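Moving on to chain A:
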Amino acid sequence: MLQCHDVVISYGERRILQKVSLSVAARGLVGVLGPNGSGKTTLLKVLSGALTPETGTVTLGGQGLGTFAPSLLARRLAVVPQETHLAFDYSVLEIVLMGRYPHLGPFEFEGPADFASAHAALNATGTDHLAERAFNTLSGGEKQRVVIASALAQLGEGTPDATTAGRVLLLDEPTAALDLRYQLEVAALLGRLHDRQDMTIVLTTHDVQFAARVCSELVLLGDGHVIAQGPPQDVLTTEQIAALYGIRVDQAAMFAATVSAGVRP
Partner candidate 1 sequence: MTHPLKRSVPIVVGLFALMVLAIVLSPLVGSTHINLMRVFDRSIPFESNVDAQIFFIARLPRALAGALVGGTLAAAGVVFQGLLRNPLATPYTLGVSAGASLGAMIAITFGATLPFAGAAPASLAGAMLAVTVVYLLATARHSGLSTTVLLLAGVTLNSFFSALILFVQYLANFQDLFRAMRWLMGNLDVTSYAPLAGAMPFVAISFVAFVWLARPLNLLSLGADAAGARGINVRSVQRTAFFSASLATGAAVSVGGPIGFVGIIVPHLVRLMVGADHRLVLPASIFLGAGFLVVCDVLARTVLSPMELPVGIITAVIGGPFFLWMLLRKR
Partner candidate 2 sequence: MDAVAKAMTIRFRHALLIAAVACAVLLQGARTTAAPLRIISLVPAVTEMLYAIGAGPQMIGVSSFDHYPAAVEKLPRLGGLIDPDIERVLTLKPDLVIVYGAKSDMAARLARAQIATFPYDTGALSNVTGTIRALGERLGRQKEANAEATRIEHGLEEVRVRVANQPRYRTLLIFGREAGSLRGIYASGGVGYLHDILSIAGGDDVFSDVKRENIQISAEQVLARMPEAIVELHGAMTPQKIATERGLWSQLPAVPAVKNNRIYLLSDEVLTIPGPRIVDAARLLADALHPTTKK
């Protein structure tokens, strides 16, 4: 579904991504796992089209990202940032409705279809009861779910658009800023969305256990290279973990043991 090939990105002298190639299958839940500074967030920006690679290509459904009209791309590909801070007091419903932007003309107001989509998205993320609340008064986990709802509305949740499976949801470190309870909430939500099998989900994380528990497939990214790609139980070997995080093998072995216990069946 989403592919990149030989992508190179550098900031000044520093190479962030060195010939990264990646293929994300439709309906998968792929986790890009790596330590801080490995290039995860940069890779996500490349995959979302926010960053154009110096060399290499990125395609969505076989079509180059750069060739999409911005609103058409936005209808198929949504991004959830690590954290969302608002300068002004929007309500939750308003935030979710903002996801409908690419579906509307320049001066068009949201219509019944957009409201239906927003409510479907609120419903899917279990945030119906928050619709009237001010976004800034929510907890971290609630905020994250609302932003996911907004992304779902953007991808046409609850409308005929949603039945086509060619939709991609990208999440940057969805749990990094959350404490355990909210991590579990978000993990459960991602699991539910994955189970629906109507979209492709790509997320980045540095949390090995979270990645093992949620993702159907992992990409290990170390120092701008793809080290391994495959199902968690194949990729998360003691050696790979040790190499990826630069820790001793005995330390990694403990990790691998706890991880394999938590891997999705």
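Keep in mind how these were chosen: all candidates are chains of the complex that A comes from, given by their letters.
Definition applied: contacts are C-beta pairs under 8 Å (C-beta built on N, C-alpha and C of every residue); 3 or more make two chains touch, one makes a residue touch a chain; residues count from 1.
Because the structure is a prediction, the values reported are computed rather than measured.
**Student:** Please state which of the candidates 1 or 2 is in contact with chain A in this complex.
**Tutor:** In this complex, among candidates 1 or 2, chain A touches 1.
**Student:** Under the stated contact criterion, what part of chain A meets candidate 1 in this complex?
**Tutor:** Going through chain A, the ones touching candidate 1 are 45, 48, 50, 70-75, 77-79, 81, 84-91, 93-95, 97-99, 101-102, 104, 106-107, 109-110, 115, 119, 154.
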